[in-house]
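Remarks on the structure that follows.
Yeah, one chain of the complex is gone here, protein chain that is, but the others are all in their spots.
Chains here go by letter, A and B, matching the order in which they are written, and residues are numbered from 1 within each.
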Amino acid sequence: MNELLLAAAGLILFTVAIGLARILRGPDDVERLMAVQLLGTGGIAALLLAAYATNVPGVEDVALGLALLAPFATVAFINLLDSEQEDAEV
Amino acid sequence: MSLLPVLDISLALLIVAIAAWTIAARDLFAAVVGYVAYGLLLAFVWIRLYAPDVALTEAAIGSGVTGVLLITAGKRLGALKSAAPDAPPGLALKLAALVLAALVAGALGAAILMLSDPPASLAPEAAAAADGPGAGLGNAITAVLMSYRSFDTMLEKVVLILAVIGVWSVGSDAAWGSAPAPLRRPRPYAAMVFLAQMLAPIGVLIGIHIFWTGANAPGGAFQGGALLAAMWMVVMMARLAEPPRIDAQWLRLALVAGPAVFLVVGLAGEVTAGSFFAYPASFAKPIILFIEAFMVLSIAAALPMLVAGPPSGRSGQ
Partner (left out) sequence: MLLDLFSILAIGIGAFFFLAGTVGLLRFPDSLTRLHALTKADNLGLGLVALGLLPRAETPLSALKLIVIWALVLLSGASTAQLIGRALRRGRK
């Protein structure tokens, strides 16, 4: 059972890696924002699976924290983009 | 369990790749995105090393708050930099930087390889001491932080206050006492306001929970305080609230409350428990939670003030 959990964690990590490679290469800055989104969701899933497989206690709190921090970082990035765009439009 | 080494090695390679990409990134935005991603992957590594407390701290402070701090600071610097472009560094400077970086990396690698086996460690001594006056705490990390090396922890909070004072003093003399600029210049829009309104109450609840549960399970004052700070920053970034004036009484009280309470209780330990910064054994857990509550307040006040930056002459809400 633990082997299967680890396999799932590895698979999700693999997809996150490929997604990151694509997004970080992306043409715009805005595309790179999606990297935070991808890492947030995929990271939480892989984290939960790996922690359940290796019996690390208290991982749900870490995942809750990550779930709060991903939108926090995204909003900050969006604000940067918006102020850059406003500067460009003026 | 042969899958585990494969997972670990691929994780390590992914982290190195992201770090290399971050260093090679061309502009602020890309570099900070890479840095935040790097921090999140490091949190994963900490989980693999059976350290959920450190994982939460890494994700909250190392990745989240520091990333936002880099963005807002870079935004301010960007306005300055576009005024006067300077010449790129010459070959000699680049070579010197390369040699220095190689020396530091080599020294670190040599230090790790030359560690005695098993490595010398304070961990058994700390754990034994934490069982004494920190009795009743199920989380050994909180016991060490708040009892074995309590003085260091208090000094860390004082360093936070000094950092806030440093950031405030960067503003012009005429602006002293006023409020920092809003965290977002253009008008906010509905989706962002909705997110802030929904996220902040839930986040505050989770932050307080993580602080409270840190006595017996992974968590603690620093992680809880960082989450509370993140929620206040989300509210300010959506312009539901503005950064307060830096001479506001409540703000200054909140900032010093943590270290002040810690110091008072520590000094009182001379009388109540026989030595500086010791707690009476029967009351240790309530006292520790009491101190931690004020520390959470200070951290939740200090981190957003670091991000908000120096006062800008704005008169405040």
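By definition in this document, a contact is a pair of C-beta atoms (placed from the backbone, for glycine too) under 8 Å apart; a residue touches a chain by one contact, two chains touch by 3 or more.
Note that the structure is a prediction, hence the values are computed from the model and not measured.
Residue-wise, the contact with the chain that is not shown comes from B:I202, picked out of B:L77, B:I202 or B:V264.
Considering the whole complex, the residue from B:F151, B:F194 or B:F283 that touches the absent chain is B:F194.
As for the chain not pictured, it touches subunit B at residues 189, 191-192, 194-195, 198-199, 202. Contact between subunit A and the absent chain runs through residues 1, 4-5, 8, 11-12, 15-16, 18-19, 22-23, 26, 28, 30-31, 33-34, 37-38, 40-42, 44-45, 48-49, 52, 57, 60-61, 63-64, 67-68, 70-71, 74-75, 78, 81-82, 85.
Definition applied: only the chains that are shown with their structure count from here on.
A separation of 19 Å divides the Cα centre of subunit A from that of subunit B.
Residue ranges of subunit B in contact with subunit A, taken from their complex: 1, 3-4, 6-7, 10-11, 14, 18, 21, 27, 29-30, 32-34, 36-37, 40-41, 43-44, 47-48, 50, 52, 55-56, 59-60, 63-64, 67-68, 71-72, 74-75, 78, 183-186, 192, 195-196, 199, 202-203, 206, 209-210, 213, 217-219, 223, 227, 230-231, 233-234, 237-238.
If you check the complex, the residues on subunit A that touch subunit B are 2-3, 6-7, 9-10, 13-14, 17, 20, 24, 29, 32-33, 35-36, 39-40, 43, 46-47, 50-51, 54, 56-59, 61-62, 64-66, 68-69, 71-73, 75-84, 86.
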